[in-house]
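Every protein chain of the complex appears in place save one, which is left out.
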Amino acid sequence: MDALNGLLYGLSVAFEFHNLGLLLAGCLLGTLVGVLPGLGPVGAISILLPLTFQLPPAGAIIMLAGIYNGAMYGGSTTSILINVPGEAASAVTCLDGYAMARKGRAGTALGIAVFGSFIAGTVGLIGLQLIGGPLSVLALKFGPPEYFAIILMGFTFIVYLAQGSMIKAVLMALAGILLSLIGLDPITSEQRFTFGNIHLFEGLSVVPLAIGLFGLAEVFVNLEKTAPARVLQVKIKNMFPNKSQWLRARWAIVRGTVIGFFMGILPGGGPVLSTFMAYGVEKRVSKHPEKFGHGAIEGVAAPESANNAAASTSFIPLMTLGIPPNVVLAVLFGAFMIHGVTPGPLLMTQHPEIFWGVIASMYMGNVILLILNLPLIPLWVQVLRIPDKILYPLIVLFCLLGAYSVHNSVFDIGVMLLFGMVGYLLNKFDFEPAPLVLGFVLGPLFEVNLRRSLLMSQGSFAIFVERPIALVALIVCVILIILPFIQAIRKTSRPIS
Amino acid sequence: MKNHSRFFVAAGVIMLVVISLICSGPAWAEYPDRSITVLVGFVPGGSMDLSARALAKSAEKILGQPVMIENKPGGTGTVALAALLSQKPDGYTLCATPSSVLIRVSQQQKVPFKPFTSFKTVIGFTEPQLGLVVKSDAPWKTLKDLTAYAAKNPGKLKYATTGVGSTTHAAVEEIASKDKLQLIHVPYKGSMEALTALLGGHVEFAALTSELVPAVKSGQARLLAVISEKRSVKYPDVPTMKELGYDFANDAVFAIVAPADIDPAVMKKLEGVFAAAAKNSEYLETLDRINMIPVYYDGRAFDSFLRKHWKIINKSLIASGAIKEAATKPE
Partner (left out) sequence: MDKRNLISGLFFLGFSAFVAVSSIGLGIGRLTNPQAGFMPFWTSLLIILFCLILFGQTFANRSGSAGRADSWSQVHWHKSMLAAGALCVYMFLLPEIGYLAATSILMLALFKLSSMKILPAALASLLTVILSYALFSFILNTPLPRGMLGF
């Protein structure tokens, strides 16, 4: 079955009345759990999984995929409105999204996030449909050395995350790496820095940490202000992006989509890394990098697009190889299995109704979510009209529910509280939390792939230059590190006119 | 104003009391008079979670009360077991756990319970399909081919497992030590990552859990041997490691446990219910779909299983240098 016929067939499956209803329910629920921090798509899908036992496989998978997509759309809402990242992938959106909201442009930020998500999600699907097979073969080529090189590249983006001192940003990233090393050693399963506490055996989780550093710290910083900076003293300007904003965000969406598209295929921390990369690239190519962190629309458009493109393309390894590249898709993989369907190379021939039905329903889901989310924007913006004295306690409640619901663990509330206080102190000492989150996310991947590579090569670093993909990524790394220096030298050597 | 606030405080207190009455219910009713919670120490969607959900669903039909799964991931599965002990031993909270948490993790880490004596086992109900696989385009057709090649090329073959000290790692160690092979171990986090590495050609062979089944079915990988006492129903032609002369079998059985000080009458009821639930055909079908093998251990059989494998694992962990002595005392 070629792509077009397949898609038409898929649409006929997806348009069946009960499948349409399930898709709608999935999108709605996904939006709800996406907006709530903490309880992300993983939680929602696993809670609903037993309820889908009675459904036919295609309908069940369609609904669960709808939840995933819906959650990806809703993920940025709290980042923008109240600086609470619901998941690691929307931590970057806090930087400029929240800054925009403080300037009364929450509507614009939410709008560009939704449009960016729609465009990127759809492009990702086209990629999944047309070149999924070859791409998944490429993804398999990524072994430990290749990952190591890509992650090293990710670290160079610290340079672009820093708004103030570069040295301090590097220190933050390194601290993030150290924090991420708490827990079991990924190779030898020894305990490291756990002090005998069983809650630390698997390390700190990123969501409570990010919620604390961003959301709770922001509440602490604002609580103490004598004349509280009114979030909404500023009038809410236009709800949707206007033409000039569109023009500024246009290429950001395209670049974000491309980055997310490729990073999504890679098993491992693809989507999260893609948001940091997309943000870094935007700041790199921007003519006004100084505006980033103070409400640059590109700083919202790029990571949100990357996030959604990655969400779409992460289905590629699942559907074509039977390999779920992230935790959400691992749960979805379980759902496939429960319904007696094995995702993998045989899916398209054995269960065409599921393969094409799911793809078609994801196209439709994107449209439904666009229609669903746009009218919600004016509603979300109203949240900012709530007086501070009510809003701040509510944000605290939100933070602690979010931290708790990741693993149903009171310990995580403690982690969130600790990092809330850390974030408050960082603010006092002029440090920024974003590089710390980057270090925290990449640290374990960096370590495990470095050590696996060294195990494979028996201690020789030659393994990183012998393999073409790794070599190219390393060269890009070197260029990315050297480029800012060259520019700095050029600037200083140029006579001041 | 003062009167008003007093009124509201009083109203709040009354409301809380009412809610508590509704929730707790009468204490004299026959067990079970409300829903039962089964803690799972792993994230949703994994084989432990899915198999526990399937069994819970089957059990609630017999019990007449909902059996809810509550995921408490953390501490490689030990957080949920510790959480079980912090609950009242009234039979309304149970925990689903792999035997490996009791006998393997407890030796590697100091855990806040005694693996042999803190719990009573309601049922040991299923085990994963373990096996040794190569890529389907690899030249080795049997395990003998593979070991013969490895013997001729020491330090050349790389293999992936689900982690250092895991059952899969121990299985390959057993082969390597018996045939005196020099292999390079590349540990991964879980079976899916290890399978990805195998399919990408980054390692030559892998020891995997149930995730191998779909890959073998779709022709991406070839199964050389299964790691279990008996041959698999799915692969009657594939030999077990024991048949090939390696004294090693699976030590990972998934079980439902209760706190040791549970009321014997309640325990008896639970044992009966879960034994019957494990025979349900719909449940067995679900197990097959998620590539798990049904087994049955009652409390006593599971206890001797634990004691037997504690010693075997202890020996292999010390031999591989992972530990010097068991981190937790078993009783």
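Chains: A and B, in written order; residue numbering restarts at 1 for each.
Assume contacts are C-beta pairs under 8 Å (C-beta built on N, C-alpha and C of every residue); 3 or more make two chains touch, one makes a residue touch a chain.
Everything quoted here is computed from the prediction, not taken from an experiment.
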Selected residue (touches chain absent from view) among B:E70, B:E229, B:E243 or B:E285: B:E70
Listed residues A:G196, A:P378, A:P393 or A:P468, member touching the removed chain: A:P393
Residue touching the undisplayed chain, where the options are A:M72, A:A91, A:V206 or A:V219: A:V219
For chain A, residues in touch with the removed chain: 32-33, 36, 39, 43-44, 47, 165, 167-168, 170-171, 174-175, 177-178, 181, 185, 187-188, 190, 192-193, 219-221, 223-226, 388-390, 392-394, 396-397, 400-401, 404-405, 408, 410, 413-414, 417, 420-421, 424, 428-431, 443, 446-447, 450-451, 454-455, 458-461
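Following the convention adopted for this analysis, only the chains that are shown with their structure count from here on.
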Touching residues on chain A, where the partner in the complex is chain B: 42-43, 45-47, 49-50, 53, 140-144, 184, 186-191, 196, 198-199, 201-202, 267, 321-324, 327, 330-335, 337-340, 342-346, 407-409, 411, 448, 452, 455-456, 458
Chain A-touching residues of chain B, taken from the complex the two chains share: 43-46, 49-50, 53, 57, 69-76, 78-79, 82, 108-112, 155, 158, 163-165, 184-189, 192-193, 195-197, 199-202, 214-215, 217-220, 286, 289-291, 322
